[in-house]
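Every protein chain except one is present and positioned as in the full complex.
Presenting subunit A:
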Amino acid sequence: MASTSDIRDKLRQKRRAFQESLVRVRDDTQALVSMAMDVNRDSAMEDLAGEEEPAETLRRSLKAQRQRRKKKLLEEMAVEESQTGADEEEMEDGEEEEDVETSAVEEVSEVQSIQQSRGRSETEPETESEAAARSFTRSSRDLPPLPMSRPSSSISESSMRQRMREKLRAARSKAESLLQQEVPVEPASRLQSLRDRDTLTRFDRETEPELRHVPDGDSSEILGKVKFREAVRRVRIDAQREAGIPTGEEAYNFFTFNFDPEPEEEPSKRRKKRRPKSEQAEGGQEEEGEGEGEEEPEEQEREVEREPAREDDEEEEEERDEEAALVRDGEEDLFLIEQSSQDFLEVRKAEYIGYNRRVQRESELLFTPSVRTVPASNKLPDNMQPRYLEEEGLYVGERPVVSLTNENILENRILRQDQATKWFGDDGRIIVLPDPIKESSTRPPLFHVEGDLDPSLQTVYRKAIKSKYAKRYMPGVGDTQGDYQLDVDVAGLIFSHHGLFSREHVLGARLAQLYDQHLSRQHKNLTRLLTDKLSGLRNTIRNMLELHGGQGLSEITQQRIAEYKQEVKITRQMRDAEQEKDRALLKNIVKVWKEIKALREFQRFTNTPFKLYLRREEVDRASDEREHEAEILAEVSELQAESWEDYEKKVTEYKQQNEEWKTWKKKQKAMKKKKKKKQQSQDEEEDEVEEESEEELGEEPTKPDPPEEPDLDAVERQVREKAARIRRKPGEPILVPELTASSNITPNEQCPRAEFGRRQDVLKRSLFVKVLYNDKEVSRTDSRALTADFRVHFGQIFNLKIINWPESIKLQVYETVGSSTTQLAEVFVPVPEPSILTGSATSEQLEFSSNQRVTFNHEGVGSDVPFSFEADGSNRLTLLTSGKLSCCVSWAIGEDDIPLAPPMTHASAGINSGIMQMDAIACIGASGLNDMKKLGKWAAESRLDPNDPNNASIMQLLSVVSGGEVTVPDYFRLEQLQEEFNFLSDEELDRSRRFRLLRLRTQEVAEFRGYKFVPTLEREVSEKVFQDYEKRLRDGEIVDTKEHLDAHRALVAKYLQKVRESVVNRFLIAKHHFLLSDVVLEEEVPTIGVLGLNLFKLAEPKRPLKPRRKERKKVTAQNLSDGDIKLLLNIIRAYDIPIRKPQASKPSVASKSTRSVTETFTTGHSSQTAMQGTDWPFNQVLVRPFVEVTFQRTVLQTSTAEGPNPCWNEEILLSFSAPNGDYSTTSLQSVKDEVFINIFDEVVYEISEAERERERGGLYAHVERHWLGCVKIPFSTIYRQSRIDGTFKVEMPPVLLGYTKENHLVSDGGYDIVRNLTEGAFITLFITIEPQLVPGETIREKMKDVKFDTEEDERVLLASEFFEKDAMQRFPDRPCLTTVIDINGKTVFITRYIRPLNPPQELLDASPNNPQETMELVARYVSLIPSLPDSVSFAGVCDLWSTCNQFLTLLAGDEEEHAVLLCNYFLSMGKKAWLIIGTAIPEGLTAYVLTYEQSRYLIWNPSNGQYYGQYDTFCPLQTIGCLINADNIWFNIQMYDAPMRISFDVTKSKFWKPFFSRAFSYPGLSSVQPEELVYRRTDKAAATELQDRIEKILREKIMEWRPRHPTRWNRYCSSTLRHFLPKLELSGGRDVAEEHRLELQSLLGEYRISGFPLHLPFSEIQPIIEAVYSTGVHKVEMSNVEFALAVYVHPYPNNVLSVRVYLASLIRTR
């Protein structure tokens, strides 16, 4: 062949060139060459040469290397030749080589010649510079040997090397068959064709070279040889590839490209370049046909100088292929002589090994494994296909993740070791254990008690995320990730049977069906598949048998063969079945077609367009027959083998059985003999023995029949029979049916009537399809007419935007005939997988059928009706309407190509999802997990792999379940462990007194708040503890009329209680609301003003003598206990104490004349002087007052002073104890105790002689004290104000018997200041709490944070907030009120309370001519309504403002309510009136009423009905904060706030800041007050009854208070007093005194009377008793004392009651 000669020539040429170069080298540096073997020497040489020109040096060094290498090669070649390998290939190689050249050198040169081109390609563009050459050397060295330098174009595919090697093998086998000796240079076309060859062949041989490594490993020589051979082979590959693939463009690149010396890039570039060069080479070969061709173009391009360099490159190439171990001592001997001579002469420099050199050297010692993928064939034993256990269905654990590169490196490394294959599994991969890392940790989490937890290990709390999938709704619907859409495409439907089918249609449908079946079968071509499989299996068995030569079959192999055989048998049977089916189908098709044809013939018209053609395919009869025969023979042989096997088995079985039988026989015989003996000897035991023997022998085994030998002929006969039946006969043409719809349908007019009717009927029909999603109809198709071929085309796509999870998609087919619509069928469409999208989904044919019975009287065959094709009606058929609906359901694709499908994980929600099979929860539902049975069922159904560790937990669970039944409760509990966690059962908790106590305490129930020492033991809790509480609970329901005396009051009290409770509840919530200031004490940021002031103060001169007031330290209430708090009273002085009046025997007449009509009890002073003369000389009026202070039942008194204007200046210290010892702010605020400051007159009576004698004791004087007046100050006021300092008016009874005012000036009536000055007695007090308590103001402020409901306009509220804040800033001590809270807890603007309201008519009628009197009366009426401070009732929570009608209904209220009512009355009376919000003594923050009267302003105290002029010094009102009327609020912005010093002209904006101004006009707020008050007349009888009751109670009380003395009642006096009281009431407490005195004249003569009427508004009985007690009348201890008591209750409208109690003590003077 041409190629052979080519090669030979080329080789020869090469050799020549090589030799030339050798010679040249020798000429140049003979010495160097001679010692070239040692690497060290090389370097030394280079060093020497370094003095010469670099290029020269390089050349020389390279040459030296080349020499060395050449020697190696030589040696290898020798070894190669000497080796007598068993391997054919090797032999072949050897032969080849020998054939080409007997000289090994030549062989090498050949190698070079082939390789040089590559070498050139690498170095050609480089200059001769040493560096370049070196870098190339390095690059080639760095990389693994040859194959590495040509990386595969893609990692995934097998490496180029492998591919090439495989190709090589293929080529070689081909060459072998073609008896070609010269393989390497093959024409490209041939190679390409080889490339496509079947891979099976190459697998047969591929592993041979690799296998040889293993046994030869220890011999380095052989190893080297082997490697050499590989190198040679690689060279060949190169050659082949070079011949194979290049393109012209690449060739150009090859010559022009400047190679980068960088090693990293080298491979890829080289890969690119490889091809062009090889193509060029190939081109050269083909064109010139001679070896010269390869070199010539190169030489043309290169300078001559480069020739050696090229050769160097060639050497490099060579070297690359060699192994470092090839260096041999033997070679060195060759040049020993030169070497030694050189050695001795040499003067060496310090050795330095260059990097490249070192790398080079190291590469000889080190092995760098390749990162290329190792072909599977290398890793498997010979002749083995990779076997994938996983595909066979066995569980293979997940492999741990190892990067592909690492795996490749490892595999390459392993392959170099001994017995490398043992590291690889059947699948050609490294044997690994499954990934041991579990996804979930099995160790319980460790809680570090000790802390020291690494911060990175700290658990981070994440808020629980609500599972999106918990609900049936699709996730994310409505939000961005958005909507899901199902596209339901209803394409159309085809009826496979319909009632309107004619007979021909039936047949046609059947034909079509058969044909479809045929097509699908042909498409699947199972027969072919099975046949192929069968032959494959047979081949395998044969191969296996051949391989082992029928001997030494291992156990496994035998078993496998048996398995294969079994499989062959099964496959054959399957194939036979398929073939039979094919055949039958074909026959059927033909038969049906014949029937159709007959029918058409018979009925003379054509209904269906079907037409069947049978296409004949002629076959080559001879080959066909051969194949057929071969097949039959194969089968026969197999069957025979099988039957032989079977037979042998049977034979062995038979033998065994026979053996058994024989032994049994023997035994029996022996037994019988024995028996006989026994019978002879011992008859009696016969029976037993019989039985015994019987037992021993057991049943007689049947004598086995020898198995029949298999009838081989019969087998063959059977096979042939079968073949004839199911197979095409040899030579018979292949029949291919083709169904077309090409035949013409007979037009209607040519049809008979029946057929015409049928056709007409068909036209009437129309169909539509309803689409039901989750059983809800979502849409329906248009109605389409049924066509004659019973196809309906809809072609409609419905886009369903879905929110619910798809559960079912149903299509209902409806047929409409005329107006009636019937449902034909229902088709369920599976919910598509999320991956099925609209574009890619294929249309599905869904079959449906209907069991509707339809009959026709025309040609239509009907449905569910028997009919027959035969004329005689036999062979009846019943067909049901059925058909195929073609539709397609898929997930839509959004505009931006985003599938509108739920995420993949939800696929399990679909009913038919395959995932469900694997996911237990999805399959049986989460709740089903509790049901062990279901779980077990599921596990059984899904055939879990028990070896899979993933399933271990389920398996374990199942084993437990199957072992012991776990009882699962059939009810559902959300918190099934709740009971376990309960501390006690609820009943027990209720029963236990201790727990009840604890609970009540926690709930802060008043009785138990702060309860100490709840006993440990149940028995120590007495029932008594709860008595009060339970009583209170009971009282809440039952109205105790006894205590309240009055049903109405009781109801009111109850109502109040309820209001209080609700407010307290609200308060309790507010109490737990903390402000920063409650918790943290912080200095206020000083304002500029304060700072400036402080600075100014600094500059102030020091005045050490100026006393400074030091702030007392405030004490928080928490850390206080009993006795810590003292109440400090400083009683300084009093004014205008009434003076005693001597007992007058006759009334003074003169006094009457001086008395003015409007005067109060200021009469009688003129007469006094006259009368006093008798007892006291100098007409001196004497009074010896002292003050007694009562607080919490502690009584202390001052010393006695003298005169009507006494000055005590005494300090009284009272200790205070809080209720329950609770000193919290709340508790202190709710203290209801009052401080009573009573003024008494100490009277000393000298006992007369007569008495003294009578008594005979040493008592000479009797001290009596007479009550003069009283001041009551509630503790809450003291607490809130923390300091009360001022002069208070002493409450005095209008009539004080025996006393009179000392000096009074006659006033001229009206609103006289002077009169006011003298009206009563006054006392100057200073009261404070020691230590100072932090007042509970904070709570009040806190309430502002508690938002109350409101109906006010937001604007108004904002404005009011601003207004109040502004006021607070400018004048912090002036109260400002804009909004208040009404009794329902709503915020109400304050002006809404002001509205003119009518006072009771009878009050107006009382003195119609005197408006002033009326006003007083009205004020009195208002004051008669009992006062009940909010702060007391509601524990200082807040002011609750009730409206006037509420106030009148409740008959209890604060100052505010009184003031509002009074103000409203005044307004209705046509007065100008305002509400004053200010502070007064002693009430503190309060409300008064201001009226404008006769150019004067009057200030009314609504609580007691008193009024004061603006300039009244004793007016209790101290500051005025704001004025309120019905349409505005004015805040006082004047400099002063005392009423005396301010102007009340609200129009002056300089003085008053209005709330509603021009900027913010009054919006016209409607009033909360009723339009008019309705009063009901008080029941007089009830008042009288009440009067009696009070009197009775008081009588009893007084007697009770005097336990050691008899209490005598003076009836006469009592009746007189009782008579007097109504008058007193009528006169308003004035100007009756004189008459009264006259009335008492008779008594006064005999008795010394001291007594006074008390006047109280009625609310409850208790205050009356208290008041009476506080006067101390009962304390008179003289034996001859008598008492007089009168009570009068005066009813005012609306049940306002004025109670007057007249109490007097009488002492008989004579």
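Here, contacts are C-beta pairs under 8 Å (C-beta built on N, C-alpha and C of every residue); 3 or more make two chains touch, one makes a residue touch a chain; residues count from 1.
As a convention for this text, contacts and distances are computed from a predicted model.
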Checklist entry - So which of "Dihydroxyacetone phosphate acyltransferase-like", "glutathione transferase", "B9 domain-containing protein 1" or "Protein AUXIN SIGNALING F-BOX 3" is the UniProt name of the chain that got left out? => result "B9 domain-containing protein 1"
Checklist outcome for this item: Only one of A:His523, A:His1072, A:Lys1110 or A:Arg1604 touches the unshown chain, namely A:His1072
Checklist outcome for this item: Of the candidates A:Leu1081, A:Leu1105 or A:Ala1559, the residue in contact with the absent chain is A:Leu1081
Next on the checklist: For a quick check of understanding: of A:Leu1017, A:Leu1105 or A:Ala1559, which residue touches the chain that isn't displayed?
Outcome noted: A:Leu1017
Checklist entry - What residues on subunit A make contact with the chain left out of this view? => result 447, 449-452, 998, 1001, 1010-1017, 1020, 1072, 1074-1076, 1078-1083, 1085-1086, 1116, 1118-1119
